[in-house]
Structure formats: structure tokens, C-alpha cells
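Heads up, one of the protein chains got dropped from this complex, but the rest are sitting where they should.
Lettered A, B and C in written order, each chain numbered from 1.
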Amino acid sequence: MTYLRPTFRHPDLPVNRLGYTFKDYEGGLSTLCAGCGHDSISGAIVQACFELAIEPHRVAKLSGIGCSSKTPTYFLSQSHGFNTVHGRMPSVATGANLANRDLLYLGVSGDGDSASIGMGQFVHAIRRNLNIVYILMNNGCYGLTKGQDSATADVGSKSKSGSVNKFATIDLASLAIELGATFVARSFSGDKSQLVPLIRAAMSHGGFAFLDVVSPCVTFNNNLGSTKSYQYVREHNHAAGTMDFVPPAEEITVRYPENTARELAMHDGSKIVLHKLPTEWDPMDRLSTMKRLHQASMTGEIVTGLLYIEPDSEDLHATLQTVDTPLNALREHDLCPGSRALDEINAAFR
Amino acid sequence: MTYLRPTFRHPDLPVNRLGYTFKDYEGGLSTLCAGCGHDSISGAIVQACFELAIEPHRVAKLSGIGCSSKTPTYFLSQSHGFNTVHGRMPSVATGANLANRDLLYLGVSGDGDSASIGMGQFVHAIRRNLNIVYILMNNGCYGLTKGQDSATADVGSKSKSGSVNKFATIDLASLAIELGATFVARSFSGDKSQLVPLIRAAMSHGGFAFLDVVSPCVTFNNNLGSTKSYQYVREHNHAAGTMDFVPPAEEITVRYPENTARELAMHDGSKIVLHKLPTEWDPMDRLSTMKRLHQASMTGEIVTGLLYIEPDSEDLHATLQTVDTPLNALREHDLCPGSRALDEINAAFR
Amino acid sequence: MASRSGVNDFVLRFANVNGTGSASANTLFAKAVFRMGLPVAAKNIFPSNIQGLPTWYEVRVSEKGYLGRREGIDLLVAVNPQSMEKDIRSVAPGGYLVYDDSKQLPPEWRREDIRFLGIPMIRMGMEHFPEPRTQLLMKNVIYVGALTALLDLDPEVVKALLHDQFGEKEKLIAMNIKALELGRNYALEHFDCPLGLRLEKRDLNRGKIMVDGNTATALGALYAGATVAAWYPITPSTSVMDAFAAYCEEYRKDPVTGKNRFAIVQAEDELASIGVVVGAGWNGARAFTATSGPGISLMTEFLGLAYFAEIPAVVVNVQRGGPSTGMPTRTQQADLISSAYASHGDTRHVLLFPSDPGECFELTAQAFDLAERLQTPVLVMTDLDLGMNDHVCHAFSWKDDRSFDRGKVLGAEELEQLKTWGRYLDVDGDGITYRTLPGTHPQKGAFFTRGTSKDEYARYTEDNDAYKRNVDRLMVKWATAARLVPPPELLRCKGQPVAGMLYFGTTAHAAREARDQLAQEGIFVEGIRIRSLPFHEEVRAFLDRYDRVYVVEQNRDAQMRTLLIQELDVPNHKLIPVLHYDGFPIPADTIYQQIRQHWPAAVNV
Partner (left out) sequence: MASRSGVNDFVLRFANVNGTGSASANTLFAKAVFRMGLPVAAKNIFPSNIQGLPTWYEVRVSEKGYLGRREGIDLLVAVNPQSMEKDIRSVAPGGYLVYDDSKQLPPEWRREDIRFLGIPMIRMGMEHFPEPRTQLLMKNVIYVGALTALLDLDPEVVKALLHDQFGEKEKLIAMNIKALELGRNYALEHFDCPLGLRLEKRDLNRGKIMVDGNTATALGALYAGATVAAWYPITPSTSVMDAFAAYCEEYRKDPVTGKNRFAIVQAEDELASIGVVVGAGWNGARAFTATSGPGISLMTEFLGLAYFAEIPAVVVNVQRGGPSTGMPTRTQQADLISSAYASHGDTRHVLLFPSDPGECFELTAQAFDLAERLQTPVLVMTDLDLGMNDHVCHAFSWKDDRSFDRGKVLGAEELEQLKTWGRYLDVDGDGITYRTLPGTHPQKGAFFTRGTSKDEYARYTEDNDAYKRNVDRLMVKWATAARLVPPPELLRCKGQPVAGMLYFGTTAHAAREARDQLAQEGIFVEGIRIRSLPFHEEVRAFLDRYDRVYVVEQNRDAQMRTLLIQELDVPNHKLIPVLHYDGFPIPADTIYQQIRQHWPAAVNV
């Protein structure tokens, strides 16, 4: 059952640069539990797309399986979506991206989907620097199968059923940095003011942009003792990698005091302004970030913000040197060598 | 076709503490290419087992698929072996280990086997701290399928066919450390003096002991331009994490000058003596090692030696709190609750 | 229109919102019927999400013991406004609608042909209970209370159940009883109680229990001595491992050290789950996994390895609606071919088909014996209906002198005595060879296990004759398996049978009912319930007896029929498919209709 929102549109709704209203970026009614963090992330995606004035139909939404992976039905209903199989969204996204380099690829996954069954594909999508915004809705558990611990659950974290996780957590952000990911951020579903600019920045990045968004599961993992509950995350959130995202059209209106901000030019002409560098880590220095993350993991801090960025990274198309025209737009005469060539080929086998 | 070595045994052959000769640790004749690095590693395994005086039949050898994964037939013919499926040895080893905690588990894999198809299982075996010696015979290519680049090939490395690898390498040792592996070392098939003590130390470790051994493929990846050729590795090998391994039976005969050596007590009473700590990194400090490895990857250095160790780690059996008796030795009366209990159980369903 | 009536024979449906605690109230109702000594079947029809979507619970009461699903709802309890309109339409003419009338129904939803019994459940809940969560929960108990009056469900039985359920929690009990009384009194005051439909106590459940198949499966594994379990969560198999873990915590602790005589691993995916099972099986522990369709697909490569390297493994496949992610919360029997022939190359796997929780217990236990005896994977094929719904069945039983059949495993002493031994040498002529476990003997019995071709002595070979000898022996083993698997169960009929009807698993109840329906019209059909692949010899004998055998299955492609033809080479024209595959459990009527049409000339009694 999908509940489509009424399509009635108020004439006075604000529109963005391309004339789209906020509603144009929404999707079907969510069937997630009331209060689920994932719904907030969907909201942030809608807002980011609205603000960036992305043409909805130029986005392709892909996901695996899980509550998180259902969300693409709940935003951007004018975009094609693909709810693939559990843990294998990265490969499907890779194929889709290769077929048409001109769309914006938005991948949504869960911690079960990416850190367990999908680990291999996650790692290799990073290695290929696939051009995708990869949003991980991280609740430390398997929501859709009723709350088992996932591999991102912290040691000692307690789930609603009372079981205590005994295994080390896998920090996918840290892992992504170790593997050479070119854009890595962490955020919290409850902090839209941080999340929206991060999504916008990720969408402007020309490579694998990973967002690990802590997103509490209200039904199975929002209890006392859980390190992925709203309360715990609010108390331990250390929003440090703060930044502003400035699209090409906008001027930077605020000036920052020397040495506290740094401007990065993105692929598409937009800019990222990083703050507070000296006191934390350098988001352009892999090791400094990893060090910070490892420290944080000792203290139970959740460090959020833009963790690492390599602004001019080369994506898979660059590596494979594909033509600029989307491959799916090539026609017979572009592709088929024809009978003359076949004669030559035959000759080699005589 | 397996060629068994002649079983004739010379009466004067040296024997180890348990009375086994070197030959007792050998296996069938290798069918690998002459000069293949993997054969040297097999040799090092034989030597380490001989020196440690391990009872051959108390070892279980497991592997995936590949030239590397064939090697378990070429050593320890008195041990049970299992050549499983491609990339999935870790899960089979996990099951085997759970069934009988009393054997020594020796896993052999290749870079194709572990870094590509096997990535997910590799990561999760580490996460569970499975008690196994995991030897990766790393030649940067797929030997058995004729030389394609693997995910551990360095960017820019050239294979015999002339193709140049365009993707970032995955450094499995670095990855293992990031993931919390409790014993991580790197070595070179051509450096037995380093490799043998490392294998001995790994065998004494009570958890996941990972050895990334660079092992040139003479047939497909030993050419000029390859960063996994004998020549390249010899020239760039930086053997730094040097150590001695001292089994419980032996006394430490040499004394090391203050501050240049450090003794670590292992699970089984043996000791590891680490050298030259101050100048390189601290193998008990994850971050220092990762920093060193990342630096090395910039300069093309291959840092070998004991990279990281956490001597008193808890293995999977400890986490799962299994009984001391191997599970496969439990009998009906240990396992079956019997008819009385069943009556109670039935009552709950009335 | 006359209202539906009848004693101990009706279908009732509860329409709720999931995540609102309705499941326990609905189960309370079904369990109370069970305790009144009546055959009852309960089916939970739930959506593939966690909270807020429509969910239904169907209860069939049948004194005759017809416990398959029956279409046509006699009484519907409607508390979900979301689905109310459709729910109202679903009641059979003459039926009843018990609904929440806290808010008024839109007049256009009214029907003349059913009786509307409005009860302000939500309002009553709000009036009598302070907390919002309690209000939500208690409205469910209120309708159960109303049903005690409307259907003559014994309120004392319900109260006893509440006591059993909450034990010492007096407050909870009091609250529930209060809600129960509220509902009961409201019904007694406002309606003529009981309705035409009603319950009367019987004593038909002696020696019986009411339990779900997954719990029973878990118990089977517990009793059979499974020590290693690996799994990956997937509906509808998850509760197998939940139950197994819970029972292990209770019955498998070392009494002295408190340590575990089991190891359960939540693996990173299904490939790893089956890998763990194969590794443990290779190393001599009884090991199993539980999964559903997508998991089976992912286990395919490993199942081929286990077949060819001859390693015991038990896999529970709780089937759900396919293909692909399909209908994860609906039931089907559509993984027969993908399970039987899982993996590339010439592979065949042993399948077992339990039909009720009692058999889930027994066949799961047997699966471990068979897997070790045959050194091969054994798949226990249940389905969502069996696994997740409560079914009435015979109580579990276990003989205390029953021992595990560990199969042909050579110990150190036996190895000492053997002159020659070959891991794949068929000394007994049954296709089953002797294996050894790692660590058994210092000099003897070591061998190398692999998924490639090998000779009798486990040596790698590419020799074509050796390969052929090996795969031919596997067929001898397959024939041996056919002698070891549980025999089918026959369902005789009173008259002279004119045809056979073959079925398996959860189709059993509907098949019996359909047989009786047909018999009433003079069409006598003998039934056979298959319990395994390979097929037992008796299956062939049965098929030989009839010119027509209706093969009843819950999938689109008549997969069991394919297996029958492939394995027994019975003439295909005589196997007539009777199919049902919409995701709901098969109703007797479906079988009846499809068979009936083949007998136009039959006397209509």
C-alpha cells in the first residue's frame, strides 16, 4: 500500500530557482514508525534538493532493503527509484551510473544493509570512487527485522529487547576514510541545520560522498542503554566539522575571521566553507581525521560534521575514460562496427 | 593429480621437542609455478610448525580458491585441510573453530580471495576476533585466472600483460588495524628470517592474527613496473617491526639494551620481544601504526614486520562464553534436555 | 437476510493496526478457544513494516477439525479506520461486524446484509484507563470481553489465561480483567447474547498443544543436539533462532560453570551463515541455519560445495512469497526447485516437509540424523503459515533413550585398525563413505576436503573416470537416502477411491477438508502427504495406483509436480496440478473446486 499525498498545490507556495515548490520534492506518505529518524533524513533530503533547485527527474534514487531503504518512496516522487536487494545497492548504482553519467545518484542504505551483507560492495564502490551521494541511515540495528544488533552497534549498547552487544562496532565513516573515500561526513537525523548543508555539499561532490547519519530507531533501539537513542546522541553529539555550503549562484555574504575558515571549490562551482579548523582536525588530512575519530570512539563522543574531503577527486567515469555522452544515449552507428569491420575480423580467423 | 612425496625417512634427521622431523610437516608436491612466492610461504609455515613443535594433526588448514589457496595441500599433510569456495574461507573457519576450540586454525587466502569477493567475510572475521592465523599470500593479482589486477594492486602498477592498474590499492593490513584486528603483521615471501618468527608469534596469539605476506607471482606479475615483483619488493622493503619470538620452553638468552626492546607475554606463555620501537611506531598503538603505513603508502615503501598487537585479546569463544569442552565432543546427555523438560515445555503451549 | 449461525464452526477476523498490541489480545482469544477443547486455527496477516499499517488476524473454529484456511468471514472485529471500508465489504452476507463506534461510520459503508454491532471500544478505553499506551492496549481486551458474551467464549478461561500470562503481575491482571469485563458487560447490555454463532466446550484437544512452527523447529534443533547455529535475520525465519537462543539459555548452560554448550552467531549475511554451518559440520558439530527464499538463493554456492564435498548441514527454509523480495509477509511453497537443486552442476539436496509444529519438531530433529548419516545438506521446508502462526498439534514427545545418529565417522581406534581407508571409498555399497574429523589421530585419517573432483582417496584429480565414479556414487547415496527419509502419510477415504491427491506441508488441513467435501459428492480421493525428497518408495506405489493424481501445491509453477516427474519418472499426464499462489494459505475450497471440475459427471449428493 502506498499512500500518495494529495497533489493539491497551494498557489502561494515558495518556489526555488527553477520554479519548483517544496512539495515537488516530496514523496509518498511514509509507512515508517512515527518518530523514526529515517523520516527526518528524508525531510532533509527534500529540503536539500529544494534548496539546490535540482530537477527532480534528474535524480535516480537507489536503495537496498530495510526500513531505511524504503525511504526513497517517501521523497522525490518525480524521480525514478530502485529498491534493489539487501546490501547490493552499490553495484546496481554503479551500473546505473555507468549507463548515464548525467543524472544525480542518490543511494540510501541502512547499517545492516551496508555494514554487514553489503560490506564488500560498500568497500568497492568507495574504491571506484563512484559518483554518488551515499546516505547511511544508521540506527545500530536491523529495524525491519525487528531490532537485532547491527555491526555499527557499539560494544555494550543495549537494545530494547535487553540484549547487550558484545562485538566491536564498525565505524563506517572511519573505514571509508581509511579506504580513500573522497567525501565523508557524519551527522544526526535530529540536526537538520547540520544535515541539510552536508547533503547539499555531498550532492556537489564529484565522487563518492558518504554521509553516516545517526538515525534512531524509536521502536527497537531508542531505550536507555542504547548508544543510538535520541537522548544518547543528543548528549554525546560533538558537532565539530561545521561548514557552510555556498552554491555557485550565491555570493558569500559573511566574511570569516582569518584562520578560522577555509574555502573549498567544488566540482560544480559551488563552495564549501569550513570552520573551526585549528581546534579539531583538518578535513583535508585523512590521518588527522582518523585520529580524531579514534579518540572519540574511546570517549563515546559522536563527532559530526564534514570529516574529510578531497574536492577534486576523479570519479569512475574519469578513470574509465568514458565519453561525455551518456552510454545509454549511444545509438547503432556509434556502437556497431558494421559489416566492413566484420570482414576484417573474419579475415583474422581464416 | 597430487604427487605425494616419498615417505622414506632418514634416521638421522633432526627432530623437534615432540620428536617430529621437518618432513612430518611437509605436504604434497607443489603444482605451482617454479619460483612462485607462495611456495616459499608454505616452506615458512612448515618451518614455523616444526620449530614450535606443533602436533600436525592438531592443525586445521582452511583456504578459499586460488593458487594461494591451493598451498594447504603442499604443507602439513597430517592435518585435515579444507579448500572451500572463493572468498568464503573465513565463515567456514568460524564454524570449524566454534565446533572445536582446541585445534590450531590456519587460514590461507589470496588477495583476490580476501580483498575482493571475500571482503565482507574478512572484515567480519576480524570483528569477531576469530582465533585463527590468517595468512594472505599477496601477489597483487589473480594468479589462477591468469593475472588480472586484484584490489591490492597499487595504482599505476603494471602487470605482465602490460595493463596498468587504475584503482587505489586496498591495504588489508591497514584496514585490519582500522577494524580492530588484534595481531597484524606484514612480511615478504622472500624473507624467511622475518616471516618464520612472525608465523610463530601469530600461532601463539589468541585471536585473529593477520599476516599480509607479499608473495610475487612469477608468471603474471613479476615484471618491470609491477610493485609486487621480487625486485621491487626487495628494493622497497622496509623491515622495521622486527621482533623475536620466544616460546615458553626457551629462555631469553640475549639481553637487549634498555629502551630498545620490549617483552610481550602471549596467551600460551611464549613471549614476543619487540625491537627498535622508538624510531618507528608503537605496535601497541593502533594510530601510530596507521600513520606509519599511510606515510609509507605515499612513498612506495613496503613496511614489514609486526605492525600491531594486542596480546591479551578475547577471542570469539570468550565473547560467546562457550564451555571449555569442544562443542563437537558434547554428547546426548550434555545437549538434550530430555522428556521431563519437554513436558514442561509442552505445558507452556496448552 | 438470515444471520449466520452455528456452533463451533465459523471464521472470525480481527482487523487492527500493527504495532498496537492487538496481536496479544487476538492470541488470547484463539488460545481461549483452544482451552475450551475446540480445534482452532489462527492466522496472522501482517504487512511488511513495523508500525501503523493494517494487519489482520483470522481465527477459524471447527469442531470437525478443519483447520485450513476458509474464505468467507462470519464475524469481523474492525478497529482499524484505515482499512474499515474494505473490511466491512469483506464480511460474508449474513455475517457480523463488531466495530469500534467511538466515531460514527460513514453511512455509505453500511450494508443491509450483515449485522453491525458497534462498541465504543476506544472511548471506553479512554474513560477507564489513564495512560495513552494502556488505552491503546486495553481497547483490544475490551473487544475480547465483548466476544465472551457474543460468542459464549468462557470468560473464566480467558481470565485463567491472563493469570498464566502475567504470573505475579497482579496489577496487569487486574487491569486486563477490568477491560474484559467492560467489553463483556457492554455486549450483554446492548446485544442479544450469544449470537447465532457460538462456542460450546468440547474435549477435542486432549494431548494437544498450540504453538508456532518456528518455536517447534527450534526445539527440534535443541533436542537433536545442535551446538552451532549461524543465521541472518529474515522474515519469516527469524523467530526460529530467537526461540533456539532462548531455549539454549534455559537448557544448555553448563550447570557448574554457567558457560554455554552452544554457539550462536548472527552472521553478516546468508553466505556467511551457511559457511559457518558447513565449517562446523565438517568439524563434527551439529550445526544449522534458518532462512527464507532470498537467503536460500545466496546459499546456493555453498550448498553445492556441501553436496559435492559431502558435509552435513541442516538448513531451515521458512518459505515466503516469491520471487525476489516478493511478499515477505505472505506464505508460499515456491522454493522447491530452488532448494532441491540449489547450485550449478548436477546437485540434489534432501528436503523434509513438516506439516504442523509437531512435525517441525520431529523432522528438524531427524534432519540432523539424516544430514550426518548421509553427509549432505538437509533442508527443512516449512513456510510462513506454519512457522509464524499458532497451530494445534500433538504435544512434542521425546524418548529418553533416543540417541543421535552421527553417521559414519571413524574414531582414532577404528583408524588404528583399518588397513586402508579412503574418504570417498564406498565400502558398504550404499554410496555413503567414512569420514574422519580433524584432530582425531596423529598419523591416520587426515585428508583434504575440496569442492573439486577427487578420487576415492580424496586426492585431487581431473581424471574423467574418477569423476564419473564419484558422481555416480552420489546417485547411489541418493537412492539410500530414499530409504532413510520419513515415509509419506496416507489419507484414506471411505469409498472406493477414483483418484489420488498428493500434497505436503501446510496444505494438509485443507486437503483433508477438500477430500471430505468431494466425498460428499461421491468423488472419493485418497490422499498422500509427502514428507521428503527423495521420495520414499511408498510414494511411487501410491502414484502407480491411480490414473489421476492431483498434485496440490502453493506455487504457480507446479514445482512439486516437476520433482515427481524428474525423480520418479511417473507419467506426467496423470499428475494434475492444483495450484494456489496468492500468498494466503490455501483454502479447502480451492482444492475442492479445481478437482471438482474434472468430474462433471459426478453425482451431486
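Basically, a residue touches a chain if its C-beta (ideal position, glycine included) is under 8 Å from a C-beta of that chain, and two chains touch if they have at least 3 such contacts.
Keep in mind it's a predicted model, so treat the numbers as computed, not measured.
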Neighbouring shown chains of the undisplayed chain, as defined at the top: A, B, C
Residue touching the undisplayed chain, where the options are B:62, B:104, B:117 or B:185: B:117
Option touching the unshown chain, where C:468, C:483, C:545 or C:598 are the choices: C:468
Which residue of B:149, B:171 or B:280 touches the chain not shown here: B:149
Selected residue (touches chain absent from view) among A:33, A:52, A:67 or A:85: A:85
Hidden partner interface residues of chain A, rising order: 1-2, 55-58, 60, 62, 72-73, 77-85, 88, 90-100, 102-103, 120-121, 123-124, 128, 316-317, 320-324, 327-328, 330, 332, 334-339, 341-342, 345-346, 349-350
In chain B, positions touching the absent partner: 1, 31-34, 65, 67, 70, 83, 85-87, 112, 116-117, 119, 142-146, 148-149, 151, 219
Chain C, residues in touch with the chain not shown (by the definition above): 47-48, 293-294, 296-298, 300-301, 304-305, 307-309, 319, 321-330, 332, 334-335, 337-339, 341-348, 450-453, 462, 464-465, 467-468, 471-472, 475, 555-557, 559, 562, 565-566, 569-573, 581-584
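Keep this in mind: only the chains that are shown with their structure count from here on.
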Separation of mean Cα positions, chain C and chain A [Å, integer]: 40
Euclidean distance of C-alpha centroids - chain B vs chain C, Å: 44
Separation of chain A from chain B, taking each centre as the mean of its C-alpha atoms, in whole Å: 35
For chain A, residues that touch 2 or more chains besides their own: 116-117, 119, 151
Where chain C touches two or more other chains at once, by residue number: 268-269
